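Only one protein chain is missing; all other protein chains are in place.
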């Protein structure tokens, strides 16, 4: 198969705005927006998050013991009341085809494991003489979602492998390009073998599929295992529109930055911008200030995190659209490497990242304090004294390096990001 | 209701010899033996251990996703293929009646929680407008047995209480005198509320039922909660016929001894004597030496642990029967109080326990070393100098206290136990 | 040598009222009071606490690098400006003789180790060809007092033993009956060997000396080592006149009670009653209420803790003197055994202790709550139903056991203690 995620993936996911209740109409509307306004900037993945197989899902909460839609092999299939195009047993095929026709890619969320209901009903596993009850590990459950049992990857590897192969072949038939597998990344080391079987199923299914592991935080000491078996993995628990969570990301980014590279990207989670959480009643807009959104986008780009928007895209305002379509900032994701912080205090943080082509260096200033402050670095102190000019990429300002300093007054919780050239 | 377990219970349990596979014929055979040979010494409880509701149970192992026998309210009932007298929906009523007719009492094992199958089938909970799916906590499972979900004691107390009341009323109808509730004692503090609801169900069910909690070790810091809500609770993980486990019991006994009293007894687990583990193939006899069995019986009596025999009683040899029918040793359980060790080293340990009636003191010598040794205490050093004569209770020997000493050569891993009088 | 501390020691110690600054006049005044008012009740030890060798000690604080009084062998000797009778190199001989003449016994405090100044000056060790610099462990210091280095008990046992023998022979010559050795009991396991050498020095010095180890809490897992090598050991950090500390003692007493016996007593620390902390300026009286003092005395007696008064005795009021001279309560220390709590909640606690002579049982009620409450036990529930009458020992009240109950309204933070007879 080809290689996937050679640069950090960019896309949209339904969780932040629709929870477990997203439906086909909503997915199509967001895909259409992406095609029209975002595609040209590199945005491409359209992802349906958790419980698309649960007919009564109606919020961000889960309903224990709800009847899930399965095929005769215990493989979950879309709930037709929510995804009408799945009628006739075609699953997500029709939806994926239509999204592909827009020049976009299609992703889904799955939970580690096999449906509890498949085990109770002891359904056969496709391509195997085993049954769901033989494959399911009755003692391996998710702490927060009631749908699945983990598979017996240790003591019935053959059965577990058969089951995982069976679902990924189905996803390949549907045309899935991206699988976000949940209840697995924070769960090291118990899930180590399960990750390997899922990864092997994804890579042998006959289609290029990006494999993303959730939830976070994945343990840092598993970095090499993650790099080998996954394309993306979450480095935090669910990230939402709160400054404390954003501020805390700096430490996580710092620890993980050396592990970012083609095909393996530490993932700082979705971007909670714009319109969020439709099911919470009144229209819910991100609580992040504009300045905080600049900080988030800058950090995600400098650390080369995947960029997955959580907004209901069709409600984007001009600011939000602008945030997502600054080509020079987005270029950092593709053109830089070797990023890391120069220093980080409770008040401010500075990162640099060289261009891969040797033509310059990106430098980002983050004001973590609650008041505006001038951030300044002496170029010679950081081995940047050969650079002669700089451009700030959010504002487009040319910035002087006279006096051997790069200096900028930055709003509270805001960021500036520069490109320095010789 | 009356008070139960005012002295430490004595009886038999099917686990050590039959595992999860015990059947009615075996239970009756052991009960008949007890009636004939043991009853007069105070033995009275006949207990059916785990998975009497599982038709295909065949060993000490569990079969995930086996179909369990339940009534229409999700209450587990005996598998008729194993317990024929349960035919016609009478549950254990007939068996219990017959055991009562022998002058004995009847006990059963239960797992904390509600059957997973009841939740999947969403059965109604008797005496309530709730259903099993509402009562079951899909995230609370046992680590080693696949049958149940814990109940939602925290966020649906009404439903959980209704369910527990419904099962204990059934047990009361059957004539159950003793319930060993499993997957609950080591699981503090998560199960604290569940213990309370089970205890309240047992005490309000209309029948005196001894409530015993497993597995161990129960946490010492929960001693007062245990004393309030349970009659017995395990202080170890499963105890088997291995010297290391027996030697380790001395430390546990020492920590728990102050908490023994009427209605609340720390439980050192079953006595693995005689014939054990039928399902392991060849006739399996306890690996404990006779001397080790003296040590075990002596320690259990001195610490006033419940005495629950694990042997297939009908295969008892003379030694085993003699071990279980030494009246003077068994009297310690009923007539002593305030027991505790005087000292314990890696080689030896000495316990004392006054008679409640003030007429004397029991003293036990334990040789924990691998060679015979003379254990001796100066009576004045331990405030026992007013005693003038002693009898060793296993041998019947009169022992001199001349010279102000109590002294005895004790076999390796063996014990001696004395009654001292003024 | 004879046996010491066969019942829990009773006495007085200078720390609570005088800190490190106590002088001879003060010691003699308290001894005289003890002879006159307390001796007949069993009080006998008069103990000089820390830094009697430090000429400039003036408070409860320590002065680093003060010049200490030593003899030519690096053995600390009393500062003559504070203890004039030590003139002429006789040490505490004259003071001890005078206290013995009163029918009392004499105790001193020592720090584990050898003076840092002896090591710096490299003084010879008496009875050895080693020097202080060879015996001192330059890396073993006390965390809170600057005077000493620990001894090299592990890698120069011969020298360490010679030094400890040399100091205990000096104390024997002085007529010391009781040594409180500090910086050693909480410091297990590093100090395990040092405790052994000190114990052996005490037992071979030619005089019966009670060995008491401080500070607490000593670790419970070292109980048998403590019972073998020490007579008393602290089970808490310094105890002062605060209800929270007193309430917390119930858990400690519960864990240690089985280890109390002739020659080895868990020590709940000094009794901070009456006049305290002279050096803190204005006359300082215990902050304990009278009711709390009843609780403290009752618990200490039931658990058989040593009783060491911290008050400046000459300032005792009638209440304090009465508290210390209730013969029936003090008898519990000598005549009971096997004490332990029946139960303990956040609001109340009940202990029992049989009389060694079989004539009855002591029972203590403790109200741990902040409001008066009636504490009641059903006698049959606690195996006390054979008892027919009771006397409350603080009030002298006869208490009815009619109805099978022992019941008493107890003030907040107060205690009642009963003697029950058949």
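Per-chain residue numbering starts at 1, and chain names A, B and C are given in the order in which the chains are listed.
Here, a residue touches a chain if its C-beta (ideal position, glycine included) is under 8 Å from a C-beta of that chain, and two chains touch if they have at least 3 such contacts.
All values reported here derive from a predicted model rather than from experimental measurement.
Trainee: Name every displayed chain that the left-out chain is in contact with.
Mentor: Contacts of the unshown chain, counting the full complex: A, C.
Trainee: Just name the one of A:154, A:237 or A:386 that touches the chain not displayed here.
Mentor: A:386
Trainee: Can you work out which residue in C:104, C:136, C:160 or C:258 touches the chain that's missing from view?
Mentor: Here the residue in touch with the unshown chain is C:136.
Trainee: Any idea which of A:87, A:258, A:372 or A:409 touches the chain not displayed?
Mentor: Hidden-chain contact among the options goes to A:258.
Trainee: For the chain left out of this view, which of C:25, C:120 or C:317 touches it?
Mentor: C:120
Trainee: Which parts of chain C are in contact with the chain that was left out?
Mentor: Given the touch definition above, chain C has residues 64-65, 116-117, 119-120, 122, 133, 136, 138-139, 141-144, 146 touching the missing chain.
Trainee: If the hidden chain were put back, which residues of chain A would touch it?
Mentor: 3, 6, 224, 227, 254, 257-258, 261-263, 337-345, 352-360, 380-383, 386, 422
One rule holds for everything that comes next: only the chains that are shown with their structure count from here on.
Trainee: Looking only at residue numbers at the chain A/chain B interface, is the share used by both copies over half or under half? Answer same or different.
Mentor: Over half shared, hence same.
Trainee: Could you put a whole-Å number on the gap between the CA centroids of chain A and chain C?
Mentor: 65
Trainee: Just give me the whole-number Å value for how far the CA centre of chain B lies from that of chain C.
Mentor: Computed value for the inter-centroid distance: 42 Å.
Trainee: How many angstrom between the C-alpha centroids of chain B and chain A?
Mentor: Whole-Å distance between the two chain centres: 53.
Trainee: By the touch rule stated above, which residues of chain B touch at least two different other chains?
Mentor: none
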